[in-house]
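All protein chains but one are shown in place.
And now, subunit A:
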Amino acid sequence: MFIYTVRRLIQTIPVMIGVTLVVFLMMHLIPGDPAQIIAGESANEQQVEQTRERLGLNDPLPVQYGTFVGNAVTGDLGNSIRSGRAVTDEIGARFWVTVELAFYSTLLSIFIGLIAGIVSATRRNSPLDMIIMITALFGLSMPNFWLGLMLIQYFALNIEWLPVSGWGTPQSIILPVITLGTAGAAIIARMTRSSMLEVIHQDYIRTARAKGVKERYVVYKHALRNALIPVVTVVGLQFGVLLGGAVLTETVFAINGLGRLVVEAIGQRDFPIVQGAVLILALMFVFVNFIVDISYRFLNKRIDLD
């Protein structure tokens, strides 16, 4: 297990190099001169040239890349064009808000999704199964900003149970988490259902029944653990998607998260912020996938070291 973990960790290195390379090249691939962008539109030729020199843009690309990675490792992602503050400071606090939002939403998705999926699978084709699956279809198809607005309309404005916006207090996180977690819950419910239905017809389930195992244990001990393997992948991907995709939810609930920061930064052509945020989100995604791979190994002993 330790060796496996180390190996998977080593395997993330090429991915991380790829991520940094792409993020680094963004600067050079977008139309226009980065020095011009950073120096500002009103800058004269001399100022642009100074900026170019200051940023090392005259160096050969590999050297620039080395400098970029070197700085990034020490926590220096440059400064915001708008505020002049360090990108890491700008991102820092807001990053954790988004991680929190994505984390609670994923927890909610797992909780609701698993229960709904198992209930659906064990009562296949019953009215309950149909109700759950139709609800899941709604959950999946509903744009989450619309769901957010509807929730605000009812819970915050009509019955005034919960605050309209914000983040931090227990009451304030409820609506955003439901908004962001609903689609995930629907995906996990459908995934769990189909995975359970597939597993429940396996030979080893018949073996368990032939052994005299109670149906409850057949489902929760023998089937569920096998059925969870594909579900874990979905959960991992879901968390990654939520990290990057929380923008709309953050906007609807006026939460100062990373998503909103990025949208603002794009609008203001604050290039270092965008670059830094993309880099951090990508690395987070790599990290989540690493965790998923590790938990695979716990669930499924067949995954070999190779």
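Going forward, a residue touches a chain if its C-beta (ideal position, glycine included) is under 8 Å from a C-beta of that chain, and two chains touch if they have at least 3 such contacts; residues count from 1.
One rule holds in what follows: contacts and distances are computed from a predicted model.
Asks: Match the chain absent from this complex view to the correct UniProt protein name in "Peptide ABC transporter ATP-binding protein", "ChrR family anti-sigma-E factor", "Signal transduction histidine kinase, LytS" or "Carbon monoxide dehydrogenase".
Replies: Per the UniProt record, that chain is "Peptide ABC transporter ATP-binding protein".
Asks: Based on the whole complex, identify which of A:Leu57, A:Ile132, A:Ile173 or A:Ala208 touches the chain you can't see.
Replies: From the options A:Leu57, A:Ile132, A:Ile173 or A:Ala208, the contact with the absent chain belongs to A:Ala208.
Asks: Can you list, in ascending order, the subunit A residues touching the missing chain?
Replies: 202-204, 206-215, 222, 225-226, 299-302
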